[in-house]
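With one protein chain held back, the other chains of the complex are shown just where they sit.
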Amino acid sequence: MAKSDVAVRIRDVSHQFGEPGDARFVHALQRTSLDIRRGELICLIGPSGCGKSTLLNIIGGLLAPTTGTIEVDAKPVRGPLPHDIAFVFQENALFPWCTVKENVMLGMRFQGVSRTEQEKRARDALAAVGLNDFMAHHPAQLSGGMRQRAALARALSLQTDILLMDEPFGALDEQTRIVLGEDLSVLLARAAKTIVFVTHSLGEAVFLADRVAVFSARPGMVKASIDIDEPHPRKPGFVTTEKFSDLRNKLYGLLHDEIRKSVESAAVTELNA
Amino acid sequence: MKENSQRDAVVWRMLIGRVGVARLAAVVAALLFWEVAARYRVDPQFLSPPSRIVLAMPSLFETPGVPAALWTAFWEFGVAFVIAVAIGLPVGLAIGLSRLSRQSFMPIVLLLYGMPQIVILPLLVLWLGIGPLSKITFGASHGVFPISIAVVAGVQNIQPILMVAAQSMGARRWQIFRWVIFPHMIPSFFAGMRLGMAGVLLGVLLAELYVSAAGIGYFTLMFTQSFDPSRLLGLIAVLAVMAIALNVALRRAELHFARWRTD
Partner (left out) sequence: MSAPRKQHEKLLSRGLQFSFLLGLLLVWYLATARWGVSRILLPAPATVWRELDDVLRSGEFLPHLRVTLIELASAFAIACTFGLGSGYLISRTRYAMAVFEPLLASIYSVPMILLLPLYVLFFGLGSGSKIALGATVSFFPIVLSTIAGFGSVERIFVTSARSMGASNAQMFRYVLLPAALPVVVTGLRMGFTIALLAILGSETIASFAGLGHKIAQLAEAMETARMFAYIAFAVAIVAILNIITTALERRVKLQ
């Protein structure tokens, strides 16, 4: 059966945490719909708290939406789909008591991969991210950038069609982000996956994505989307082109008001609390 | 700035080198003070200088029953410790793994832990006799609480992101327990075991000292009543050395198993 063109179909998804009237009530997402094409890298960008991470968790089956449906490869999502979807998180989701290699292999064990296959895939994935020499290290011994490479290797070794990345470089310094972004682009060009990438960084979004979906302030919904027509892998020089600046400026224009809105509403919440 | 920190490092290294020596010197000075005070100033019925204690060691071990008493105390400790772990670990897991049982039973555990167990000692000896059973029980009951509490903490303070990551990769509940929760809890478990070991040792020693009909308590009573500070202090010293050795061993084990910890 041929796979459809749409890898992930998001229909009328909204989400709230708690009930209206609770102290902790949050209306995270308004009714949002989005079609994610197979093989595209789409960035979700928006102000803090706009629900983009929530949406990512909903796509990945980690959270059940209050309303609406998600379909992955035309199958409705009702829980984690470890064979279809792999996650890369922002915080350190590597198991600290395992070495890098053990971390990668443990992920496959959960997925149900055989032991010999685990070995092979782990080595390949770690080589692909450049961590051959660090397989026996513990996460605590690695820098932030290397840890995220290991997390990426773990996700890649699961050989899923879809990759969900929740601000994977958010905790890293700018220089590391740039390097990792370039490496990621090269890697993904080879891998042909569908990727949903949440980020705060405008430059990162324009550099990596085929399409950027801009979220409004909370409660979030997709306000607009920008297509970025540039072949993969993106060259480091792309960042200096006029095309890049134009796109980045366009993105800035769409985002700026939403950022202001979210900062102001956060201040009001602080005062009222 | 770099210059300053380099200089600080050199000073520190010199300091450390001297600190170890200074500590040794302080200990030696204290021993000397003890030696002189006990030899020339204090009635020998009440206190012995270290030299005389060391010299009395052979006679201590030749006193019939002393080696047996020491050995008894040692294996009572061993058994009590194993029991404390065998009870403390599963109880800790049972309480820690569900939020409801944590909320319900942790307050009870903490309440019992705060209770002065010493007041139960006479009752326990009344019930279980003056033999090893009462000492093992009293020791184990001191060790169970720190171990359970530490296990609960180790299970409870796992970062949620680790559980989420495992779930996202398809892990089932028993897999999450075996591969995520259990390894995460091990350093806390060892810290709890160290505290538990101290508690068990204290419990066993208290019980031994209380029962003056036999064992260590018999000899401490005998040496006290016959004003024999040399052998008394010798006995105490042997027990103290045992306590220190056990502590060091467990600390080593704890460090080994907590290598991956960053906090």
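We call the chains A and B, going by the order they appear; numbering starts again at 1 in every chain.
The rule is simple: a contact is a pair of C-beta atoms (placed from the backbone, for glycine too) under 8 Å apart; a residue touches a chain by one contact, two chains touch by 3 or more.
What you see is a predicted model, and the numbers here were worked out from it, not measured in a lab.
**Student:** Decide which residue listed in B:Ala94, B:Ala243 or B:Ala258 touches the omitted chain of the complex.
**Tutor:** B:Ala243
**Student:** Check the options B:Ala56, B:Ala80, B:Leu121 or B:Ile136 and report the residue that touches the missing chain.
**Tutor:** Checking each option in B:Ala56, B:Ala80, B:Leu121 or B:Ile136, the one touching the absent chain turns out to be B:Leu121.
**Student:** From the list A:Asp22, A:Asp35, A:Asp227 or A:Glu264, pick the residue that touches the absent chain.
**Tutor:** Touching the chain that is not displayed is residue A:Asp22.
**Student:** Which parts of chain B face the unshown chain closely enough to count as touching?
**Tutor:** For chain B, the residues touching the absent chain are 15-16, 18-19, 22-23, 26-27, 46-47, 99-101, 103-105, 107-108, 114-116, 118-123, 125-127, 198, 201-202, 205-206, 209-210, 217, 220-221, 223-224, 227, 229, 232-233, 236, 239-240, 243-244, 247.
Here is the rule we go by: only the chains that are shown with their structure count from here on.
**Student:** Which residues of chain A touch chain B in their complex?
**Tutor:** Touch list, chain A to chain B: 60-62, 80, 82-83, 85-87, 89, 91-93, 95-98, 106-107, 109-112, 138-140, 158.
**Student:** What residues on chain B touch chain A, complex-wise?
**Tutor:** Against chain A, the touching part of chain B is residues 159, 161-162, 164-171, 175, 179-180, 183-184, 186, 259-262.
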